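Just one protein chain is left out here, and the rest sit where they should.
Letters A, B and C name the chains as they come in the text, with residue numbers starting at 1 for each one.
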Amino acid sequence: MQLIPCPWCGPREEAEFHYGGQAHVAYPGDPSALSDEEWARYVFFRENPSGPFAERWSHNAGCRRWFNAVRDTRTHDLLAVYRVGEPMPEVTA
Amino acid sequence: MTVSPLAAWRDRLAALAPVLDVAEVPFRSQLTVRVSDPDAIAAMGATLGVLFPSAACTFTSGTGRFGDVEVLWLGPDEFLVTASPGLRVTIEEVLRGALGTVRGSVVDTSAQRTTVVLQGAQGREVLAHGCSVDLHPAAAPVGTCVQTLLARTGIVLQVTGEDTLTVLVRSSFAEYFAAWLADACTEYLAVP
Amino acid sequence: MTSPPGAHLPEHPDFLWDNPEPKSSYDVVVVGGGGHGIATAYYLAKVHGITNVAVLEKGWLAGGNMARNTTIIRSNYLWDESSGIYEHSLKLWEGLEDDLGYPILFDQRGVLNLAHSLQDVRDSVRRVNANRLNGIDAEWVDPAGVKEICPIVNTSPDVRHPVLGATYQPRAGIAKHDYVAWGYARAAHALGVDLIQNCEVTGLETVQGRITAVETSRGRIAAGKVALCAAGHSSVLAKMVGLRLPIASHPLQALVSELLEPVHPTVVMSNAVHVYVSQAHKGELVMGAGIDSYNGYGQRGSFHIIEQQMAAALELFPVFARAHLLRTWAGIVDVSPDASPIVGLTPVGGLYLNCGWGTGGFKATPGVGDCFAHTIAHDKPHPFNEPFTLERFTTGALVDEHGAAAVAH
């Protein structure tokens, strides 16, 4: 079980968190201007790397805040956490 | 006329003494406040006679025109103001006034959660059976306030005294919480 | 003392396969030496006469999900598209032992899918009716019927999530996964397929939109066609040709107990309480847990998932209280947005894709092996995998099997 450092509450058990998949996938400015392919990309297609992955977590059972994390999907090591709106920090896996 | 979520549990909770003195403190006034503007936070605090907590996972308390009031940190822009029963309408108005036109919200959530006070030297031990947060006095000193899980329910846990813990639990989960607590005390009752 | 039932599994044969050096070129290179990859190679050779085939495996043959699943085989999926390919697979399972000449221990002991809420019951009845009209054996059984089929299930109405009934597929069952994989591997090898282990694909070479070779940890291998059968690693491979896939790789955990005298005659699955369990041939209880929520390639999950699963299992099977957890492990499942696979052609000429099976991969092994081989040989989808295109995510023609596969398998 991972110990996830909530940017506000500090490290808490994974069971308190909700996973939100890839981070930095912005809702399109004007969906109606997108082709079906482009829209499908937004709806269904996500990065799925083996290695560092910028992803979203919500501290559901705690402060209920969403935040971003870079986690190595091979080791599950959390390399960085950062708040929504902040740029993804440089990390070394 | 009014019934609190754990009214039917009063005797069963009382029977957990001497391990823990457990009692529901019903009908507390509780207001959920969402605000991040420092001036508005200061104004709200001034109105209540209590400084809002500035540190995450803590609560503050103070006494003012509404008597003893506590402000619990629930999130970076979220607080729970708790006070004696009967004040929820007034406090809501006063807080709304203090908030003014600043971005934020005040919601009466008094009946959303009920309050249970656990008193006794073994309180932290008993909760450690279901709570993954470190409750060691060094890690969770008096003044700590965490939202976390206890077994299969969410709770707000306040460390209100050296040997006193206050748990706020959603009303619909209150009976589960009480049942869990009573069960957790079984062994402590049997083996003093 | 006599030896207990299940003590004797059939011996593996004295010879399985060679370990050849890769040739410089093959007609078809199958990337991924799991069950799907090996089965695909076997059907390419056997059905289509394409024998100049290599299966490249970065680790040891069939050591990924094939070695890690809970071996449940069934075809009682909701939608026509799914029941088509899974039922095709089940029919192949029924003849597979003879086909491969290998004792795969396919045991049609039936599968119960329990319903615990009124909506579960509606959904289950709906699926049973759809199955029957699709020619799949399926029954709705009431709690008494559940008890009759599997006496150790707690069907008391007083439990937290009482059993309100179940769907039952008698032809479903379990098989022995290593035996299946090795049966396919031995047969493929005998037909001339090269099984190449410790050979990791590091690049896919294309010329003018057509695949020409694979780069590997053991050098470049030219290929007329390349078929990806890499389950959880599909995204990483597809990215080598700039192809993005709508799949996420998640840990999926499973566990076994020690060997126990037979108590559990069938397979029981419960989506609502996140349990599926059978008792394998040697007597061990085999259980699967829910999928861990996060992406992960680490072949390990979080232990609280297993603790929750145990609590649920004991509610259903009180007699398991003093069984012991002997071993836990995790696989990497490739989950698609509609819990259905992606099998077919890609925008790259000569490159074929088979992924997104999530928790359904093992039971699909013969079916998808056959259909994928057909797709590769004819450069055209087999009718059974035609609905499972990558394009469906653009058109919206999803095959949403979450109801059938959300947790379970």
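We take it that a contact is a pair of C-beta atoms (placed from the backbone, for glycine too) under 8 Å apart; a residue touches a chain by one contact, two chains touch by 3 or more.
Quick note on the criterion: contacts and distances are computed from a predicted model.
The chain absent from the displayed complex carries the UniProt protein name "Sarcosine oxidase subunit alpha", chosen from "Sarcosine oxidase subunit alpha", "Sugar ABC transporter ATP-binding protein", "NADH-quinone oxidoreductase subunit K" or "Autoinducer 2 import system permease protein LsrC". The chain that is not displayed touches the following shown chains in the complete assembly: A, B, C. Note that of C:Leu92, C:Leu112, C:Cys150 or C:Ile306, the residue touching the chain absent from this view is C:Ile306.
Summarising the interface, chain A meets the missing chain with residues 1-3, 11, 13, 18, 20, 26-28, 30-32, 34, 36, 39, 42-44, 56, 58, 60, 64-66, 75-77, 84-85.
Contact between chain C and the absent chain runs through residues 1-4, 6-8, 12-19, 59-61, 63, 67, 80, 83-84, 116-119, 121-130, 132-136, 159-161, 178, 197, 257-261, 263, 283, 300, 302-303, 306-308, 310-315, 318-329, 394-398, 400, 402-403. Taking the whole complex into account, chain B touches the unshown chain at residues 1-5, 8, 26-27, 32, 34, 103-105, 107-113, 128-132, 134, 136, 139, 151-153, 170-173, 175-176, 179-180, 183-184, 186-187, 189-191.
Here is the rule we go by: only the chains that are shown with their structure count from here on.
Distance between chain A and chain C, defined via averaged C-alpha coordinates, is recorded as 29 Å. Chain geometry summary: the mean Cα position of chain B and that of chain C are 48 Å apart.
Measuring from the averaged C-alpha position of chain A to that of chain B gives a distance of 31 Å.
Each of the following residues of chain A touches two or more other chains: 13, 15.
Chain contact summary for the complex, chain A toward chain C: residues 1-2, 13-15, 18-19, 21, 36-37, 40-41, 43-50, 53, 55, 71, 73-76.
Those residues of chain A whose C-beta lies close enough to touch chain B in the complex are 8-10, 12-13, 15-16, 61-65. Of all the residues in chain B, the ones that touch chain A in their complex are 56-57, 74-76, 78, 132-133, 146-149, 154.
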